[in-house]
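For reference, the structure is listed below as structure tokens.
Up next is chain A:
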Amino acid sequence: MKIVTSAITIACLAATGALAADHGACAAGKTLEEGMLTIATGNPAFYPWVLNDAPESGEGFEAAVAYAIAEAMGFAPEQVQWVRTSFDEAIQPGAKNFDFNMQQYSITEDRDRMVDFSLPYYSSAMAVLTTEGVVEETGATPEIAGMKDLRWGAMAGTTAMPILMDLIAPNSDPLLYGDNADVTAAMQAGQIDAALFDLPTALYLSAVVVDGGKILGQFPADRTESPDQFGLLMEEGSPLKECVDAAMTELTESGTLAAIEAQWLQDATGVPVIQ
Partner candidate 1 sequence: MTGKLSLRGVRKSFGDTEVIRGIDLDVGEGEMVCLIGASGSGKSTLLRCINLLEPVDDGTIRLDGVDIAEPGLDPRPVRRRIGIVFQSYNLFPHMTAAENAMLAPRRVHGRDRAALMGPVTALFRRFGLADRMDHYPDQLSGGQQQRVAIIRALAMEPEIMLFDEITSALDPELVGEVLDVLRQLHRDGMTMILATHEMGFARELADKVCFLDGGVILEQGPPSSLFSAPSQQRTRAFLSRVL
Partner candidate 2 sequence: MTETHGTVSAAPAVRPTRRATYEARVRRRSTTVAALSTAAVLLAVVVLVPMAPGWEAVKRSFFDAEVFARTFPGLLNAFLLDIAIFAWCAPLIALTGLAIALCRDVRSPALFPLRMFGAVYTDIFRGLPVILVVYLIGFGIPGLGLPRPWNSPYIWGSLALILVYSAYVAEVIRSGIDSIHQSQRSAAASLGLSEADTMRYVVLPQALRNVMPANMNLLIALQKDVALLSFIGPVEIFRQAGVYKSLMANFTPYVGAALIFLAITIPATRYADYLLNRQRRRQR
């Protein structure tokens, strides 16, 4: 009996080892540096995706997902190294300095022609950030009809702009900015009334950055025809894609991804849905 148990244990261990070896084998020879996984993030990386701009800590949603994927692919935490890129560096032709790039890249058909995306790791709701002053003044409510007359802003490099035009179709042309900081500066200068962000970013900005910031409401992820989903960005034709996707499937099915989301993006609940 004892022997049998031991045998089973050994068999299980062997199987686990085989599994791990299998993952390792999948990524073997496909990374930039043998035995190392190089992951890119933004410069700086923002809360709540990465805490304190320190992805090595594994704190923050994307940092945590990154280490989970690495582990599933057979890389120990110390085998993970981080680099920083801009969006333009991520999509420019030529050799890349990362194995995959992770900074809230929405998966779209157009982008997919130029680069490879993994399976999604997050389905993002879009949320409307505004200020209490604007709500008082305009009586804005979470209803699309009343939002058309607001002055809108968004970040230029994101999918917020087409979603804004699709869902809200504001009466005046939206103003676009280079990063979060500029959007909030324009909001504080009274040049825009409202801006569209992914929900976690909107929550962070309203709580920490914008004086009197307020989330007017969210468009649930499934509201749009093609929901805004974040994927890992890889070089077009990357040999690593199947390994990453296998790891992603495993994390999704095991519930690990949901657990990480619950840990780092738990605030995202309780925001009213826009009618």
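Heads up, the rule we're going with is that a contact is a pair of C-beta atoms (placed from the backbone, for glycine too) under 8 Å apart; a residue touches a chain by one contact, two chains touch by 3 or more; residues count from 1.
How were these candidates chosen? In short, all candidates are chains of the complex that A comes from, given by their letters.
Being a predicted model, the structure only gives us computed values, none of them experimental.
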- Query: Which of the candidates 1 or 2 touches chain A in this complex?
  - Reply: 2
- Task: Could you pull out which chain A residues touch candidate 2 in their complex?
- Result: 87-88, 91-94, 108, 110-111, 113-115, 153, 156-159, 161-162, 173-178, 182, 185-186, 188-192, 236
